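What you see is the complex with one protein chain gone and the rest in place.
Take a look at chain A:
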Amino acid sequence: MEVGQMQRRLVDYTKSLFMEGFLDAQFLQLQQLQDESNPDFVVEVVSLFFDDSEKLLNDLTMALDQPSVDFKKVDAHVHQLKGSSSSIGAQRVKNACIAFRSFCEEQNIDATLRCLQQVKQEYYLVKNKLETMLRLEQQIVAAGGSIPMIELGF
């Protein structure tokens, strides 16, 4: 596949992620912060997000698995995940966290377990999407092309 085709595929794919709500404008901020002095900035931040999130999801799973659930602790973890997903523009993960926190407040064990499943699902979805997008970028760069900047109408 030639570079122009790959670039068009990347642009379409990235746009779809915004359209489907996986990513929001904050992700554009990340891309805008990337420059020649730090060409791997987005990859680095996204990798940090993956590591951080997986640890938090593990902590959440353990916390909700306790015979007596410490909802304050659960809420603290969700707050962290909400913050980091918001910082990178992972909108659906962030929204799932917001719902999660309201059930933590109610100390509703069934609802919070469902929320955890929901957050995990959204996380793995966006992880997959981001990895695909970054792979497409890598292929373009490897073929000598440049990453096109996304122009969004909204």
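Following the convention adopted for this analysis, contacts are C-beta pairs under 8 Å (C-beta built on N, C-alpha and C of every residue); 3 or more make two chains touch, one makes a residue touch a chain; residues count from 1.
Please note the rule applied: contacts and distances are computed from a predicted model.
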### Message
I notice the complex is incomplete. Of the names "Trafficking protein particle complex subunit", "dolichyl-diphosphooligosaccharide--protein glycotransferase", "Response regulatory domain-containing protein" or "GPI ethanolamine phosphate transferase 3", which is the UniProt protein name for the chain that's not shown?
### Response
"Response regulatory domain-containing protein"
### Task
Would you indicate which residue among A:9, A:79, A:114 or A:127 is in contact with the undisplayed chain?
A:79
### Query
Given the full complex, what residues of chain A touch the hidden partner chain?
26, 29-30, 32-33, 35, 38, 41, 44-45, 48-49, 52, 79-80, 82-84, 86-88
